[in-house]
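With one protein chain withheld, the remaining protein chains of the complex are depicted in position.
Chain naming follows the written order as A and B, and within any one chain the residues start at number 1.
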Amino acid sequence: MIPASFDYLAPTSVADALSALAEAGDDVEVLAGGQSLLPILRMRLNAPDKVIDLGRIKELQGVSEDGDHVVIGAMTTYADVLASDLVRQHAGLLTDAIAEVADPQIRHRGTVGGALVHADPAGDVGAPALALDTEFVITGSGGERTVAAGDFFQDLFETAVGEGELLTAIRIPKHTGWGHRYEKFVRVSHQWSIVAVAATVRVDGGTIAEARIGLTNMGSTPLRATAVEQALVGKAATDEAVRDACAAAADGTNPPSDLNGDSDYRKHLATVLTRRAVLAAAGG
Amino acid sequence: MTVTEERTGTPEIGNRRLRKEDQRLITGRTRWTDNIILPGMLHAAMVRSPHAHAMVTGIDTEAARKAPGVVAVVTGADVKDGQGAVANAWPITADQKAPAHLPIVLDHVACAGEIVAVVVARTAAQARDAAELVDVDYDELPAVLDAKEAVDDAVLAHPDLGTNKSALWRLDSADQGSGGDVDEEIDKARAEGIVIEREIRQQRLIPSFMEPRSTVVDPTGEQITVWTSTQVPHILRFLIAATTGIPESKVRVIAPDVGGGFGGKLQTTAEEFATLAVARLVGKPVKYTETRSESLVSGHHGRDQYQKLTLAATKDGTVTALKVDLIANLGAYVGLVGGGVPVLGAWMYNAIYKFRAYRFTVQTVLTNTTWVDAYRGAGRPEATFAIERLMDDLAAEVGVDPLQIREQNWIRNDEFPFTSVAGMTYDSGNYEVATARAVELFDYEGLRREQSERRERKDPVQLGIGVSTFTEMCGLAPSRVLGALNYGAGGWEHASVRMLATGKVEVITGTSPHGQGHETAWSQIAADRLGVPFEDIEVLHGDTQIAPRGLDTYGSRSLVVGGEAVVRAADKVVEKAKVVAAHLLEASADDLEFSNGRFTVRGTDNGIGITEIATAQFTSHNLPAGFEPGIDADATFDPDDFSFPHGTHLCAVEVDTETGQTTMRKYVCVDDVGQIINPLIVEGQVHGGLLQGIAQALWEEAVFDDQGTLVTGSFVDYTLPTAADTISFVTENTTSPSTTNTLGTKGVGEAGSIASTPAVVNAVVDALRPLGVTDVQMPCTPKRVWKAIQSAGSVSDAATIDSAQPHFDPGAPNQDAPDTGTSTNGAGQ
């Protein structure tokens, strides 16, 4: 319950944070909202020499609009994203998903960027980010680079953010007018997702014109159910039509087996939850 | 007869008094053990075995001793003489095998989490830092984890015992003359009636009190003072003396504010004894507070039984016999009550029913898992679950409503007092009235109607209705019964009433509350008996120096035994005061009557208040000749028998057949807990018990992997329900006063947790019966329910997978390998 000792730095700009990171050596952890890192440190599962806290960097906080994109600073808390009309209006799927993250206290501290870089496959932000074709802005000593959603999540707890780099923002293409639903399945409410499905669809005259679907905890990274997305196009937004298209939701996935369910059960859940998410999203 | 100055005579008993305890608890003005700071106090951290079964071959403490702030690093060898032992108070048989349970192991580790060394340092952080530096060498041994495997003795939990079997205990109605021969009845039923055979798994649970255990030991001064988060300060004091050799008179144990127990703090623990040992060694006060992870692995667990059941009935559903064969996993050691837990269930399998024959057999076994002991209900929930599940199955077999099968078999109100087939005499009860009221509150018919509609339209969400009509024996316990069972102590309880000169009253109780509201309820009892205002009474408890006699709080005993002691002490005060009153009123004691705190001379206005007499005995200026100053009084109450609360619980759940998810829809219970002192407190006890029982049915299970590591070792994986997972309950009471104490009270602390588990599982199974499902193993997780539906007809156990998902995994690349170049922006979910 008491972390091992560490040195603490709280830079106030991205530039300072990057220099601190460059100077820190190997044994460093970057502290965002701290809602996963602090339990790790408390239980001494990790004991870094240095912790660099991004919490004092104002430029990493906040939601803004940039043309066709909504831009969310990496250090924006879940609570602030939840409260954002911009996000609700143009990327409602993310609002839906964040409302399901952990509990209110965690949402007051936890940050969207922190969660994405932590890359827990059971976390609730990855799948909607993937489904919304989010671009990830990564900053290093050489400047900024942008990584497409499909390239960001590399493996269990592993992302495209490289040594000496920070995720500084995400850019979400506006999905204005799209229906959305995050179907999270848990046994008790404060659990990580056993399986969750993020679905956002554009319905045109009762027919699904476009669909985007992300899967939570169906593999070592968040996954995109592209086959289902394609199968849904042109389908009526009815139970029967959607049911068929969603039957393949778990194809090609390799979900974990653990206390909460084995792989087969998770695959089954994915098909049920995908259908429910799509129907709810299509129904507005 | 006129009584002047009549006080407002509203009785306190039965009044919904708001709790006295609340003020300090809602403002943070609390005194938890971990809050205590003493001059010169040091802090302890435990080095615990990660292995379930191992020999310790070496402990290198050198680096830890040199670490900043470290005062001592203590191993078992350092305190070999005098560290005491963690004791078993109830050898259930004369030949019970119980391995020695040392606080700090000498060389043999029998379960993960055992203490191998204790680091004492100036701060808690320094102690923890140094504990990481203690290097322990282990030779791992094969571990036996499952109770059924343990019976075979193929792998031994304690090789030097030569067996895993601790004790075999039996109760047979034919042998003791309380009923017929079980085998005969079962044979008859096989030929011409109904026989139902089931095996039920009572999964292992963790009590999960909210306050982690904490102990502060101050060895300075003439007496050693131990503050500890316990339900049993008196028992701990006795066992410290009995096992360490410290004279009992040199030990003072204090249970300050204690944050829940549920049986989990009905124990004397390795941590308490280890802290005591190191504090004596260094001669300074030492504090140890466990983390939640330590608590989950090292505090005792509950349940963990396999129940093999055979129920015999006639074709029309009249039960004739029940045979129960248990295997109970005790874990690595026999705890304080230990093997007595399943035995406490022995008298409850026949529940509220009239069976002709009954036999109960339990084999207790030792394994390399966390020790198992009392958890809310202790033996009685397991029994109630078994019989109530069987009664539902019998109803399905006969083809009648589950309520009907119960009514057909239960003890009628006009049959009380009733001696059961197990040999217990039930004091009072009225199952008919409680059930009728529950049915009404529940809208039983309406929900049955909805159920058939859903079945008809093949709704993916099915409705299930579960019934549980329970009774329990509470008020541990008549000392003569405990003696007959070879329990190591009595079952009496003590109280004192002190009448202070200023008119205030102190009630001292030997019970040791940790959330039950004794300060309020005992004040109500004393206020009525003494006729003094509720506010003027202070209830003192939980300190062996203030309340020197007591047997503490567990087993729904505090009110029925301890409350009665308060009554008797108060009555003695009144008797003593009467002598003084007669003297001061210049009347004959026979002419006095006592009402609302005043003695009056019958037929006159002449009177005096009891608090005035308290002042008079303080000054002692004018007392009767030869009267020994003082009207304080003590009383010890030892009940003649148990009391038997009962109730009817009805539960409706919705089961999503596509996902297996169960959602609570409605829960109604009508409990008869005898005379109620404070309805508010009774409701609270029922609510909390209900959810703990529901949690066993749906959510909780302690799981070990095949190495004996506790997989559910944190609140991430040991899934307690939250507010969002449950519903508001409908609770009511009927009242059949107990005949075993003058207040007419019965216990209520365990009722909810005993009754609710079968109600919920019965509801889940009821929802799925048309799909061919006849059983779902607890906890009824979505996965298990879904698999049961998939394999409908056959009972699918859908075993829990013994691994947890690594959300806080040190091996995860972003977490402990920063050289991959990524940064971990820690963030919850």
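FYI, contacts are C-beta pairs under 8 Å (C-beta built on N, C-alpha and C of every residue); 3 or more make two chains touch, one makes a residue touch a chain.
By our rule, contacts and distances are computed from a predicted model.
Peer 1: Consult the UniProt record of the chain that does not appear here and report its protein name from "Simple sugar transport system permease protein", "Na+/H+ antiporter subunit C", "ABC transporter" or "(2Fe-2S)-binding protein".
Peer 2: "(2Fe-2S)-binding protein"
Peer 1: Just name the one of B:Gly180, B:Gly688, B:Pro737 or B:Pro770 that touches the chain not displayed here.
Peer 2: Only one listed residue reaches the unshown chain, and that is B:Gly688.
Peer 1: Would you mind spotting which of B:Arg122, B:Arg198 or B:Arg292 touches the chain that isn't drawn?
Peer 2: Of the listed residues, the one touching the omitted chain is B:Arg292.
Peer 1: So that we can see where the missing chain sits, which residues of subunit A does it touch?
Peer 2: Contact residues on subunit A toward the absent chain are 1-8, 10, 31, 34-35, 38-39, 41-43, 51, 53, 55, 58, 61-62, 77, 79-80, 83-84, 102-106, 108-109, 189-190.
Peer 1: Which positions on subunit B touch the chain that was left off?
Peer 2: Listed in rising order, the touching residues are 18-19, 21-30, 32, 34-35, 125, 208-212, 257-260, 262, 291-293, 514-517, 680-681, 683-685, 687-692, 714-716, 720, 722-724, 726, 728-729, 752, 808, 828.
To be clear about the criterion, only the chains that are shown with their structure count from here on.
Peer 1: Considering only the defined contacts, which subunit B positions touch subunit A in the complex?
Peer 2: Listed in rising order, the residues are 124-125, 128-129, 132, 291-293, 658-659, 661, 699, 703, 711-712, 716-717, 719-722, 724-725, 781-783, 786-787, 800-805, 807-810, 812-816, 818-829.
Peer 1: Can you name the residues of subunit A that touch subunit B in the complex?
Peer 2: Against subunit B, the touching part of subunit A is residues 1-2, 4-5, 21, 26-40, 43-46, 48, 52, 54, 74, 101-102, 106, 109-111, 113-120, 122-124, 155-159, 161-167, 185, 187-192, 194, 217, 256-262, 265, 268-269, 272-273.
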